[in-house]
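Some notes on the structure that comes next.
For this view, one protein chain was removed and the others were kept in their places.
On to chain A.
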Amino acid sequence: MGEIKQQVIKVGIADLKVVNAPDTIRTAGLGSCVGLVLYDQVSKRAGLLHIMLPNSILSRSDTVNVAKFADTGVKALIEQMGVSTTRLKAKMAGGAQMFQFSSQKDMMRIGPRNVGAIKDQLKLHRIPLLGEDVGGNSGRTIEFDTATSLLHIRTVNAGETIL
């Protein structure tokens, strides 16, 4: 019988995963994308979703990758958590405006739109948002610790934040 080793589970872009304590879960290089963590402090279980777009109606593809969009992604993450939504809490980071352009097409404001879409979904499912580090113009790498329920956020230009 070996010791229980703590693993860091990585979530890619437009992807979602769920882990149990003592593992941590992380996603790297969030720009306009948003990383949403849902966690249950009782079962020490947490899921991380890395979305790119606010709404699946933007999809012009035949097959939908649910983890790419805020609406379908939040729903899928709740299902994968497998616990009552009344036990879930949320923290999130990302949604930056990485570049400023004078001719702002709507698509270029995607960061703030992603943040708004996630908040709408959380309200819809009545999940409290207990911490957020969103907006600005820095990329973020985030890691959630299931044992402490803390979200560690690292940026290149603004150091580390813990929520």
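The rule is simple: a residue touches a chain if its C-beta (ideal position, glycine included) is under 8 Å from a C-beta of that chain, and two chains touch if they have at least 3 such contacts; residues count from 1.
By our rule, contacts and distances are computed from a predicted model.
UniProt records the chain missing from this view under the protein name "Chemotaxis protein CheC", selected from "Carrier domain-containing protein", "Chemotaxis protein CheC", "sn-glycerol-3-phosphate transport system permease protein UgpE" or "Succinate dehydrogenase". When the whole complex is considered, the residue among A:A96, A:V115, A:V134 or A:I153 that touches the unshown chain is A:A96. Only one of A:N65, A:Q80 or A:T161 touches the chain withheld from this view, namely A:N65. One of A:A14, A:L129 or A:L163 touches the chain omitted from the figure, and that residue is A:A14. In the full complex, chain A touches the hidden chain at residues 12-15, 28-33, 52-53, 58-62, 65, 68, 96, 98-103, 107-108, 110, 137-141, 156-157.
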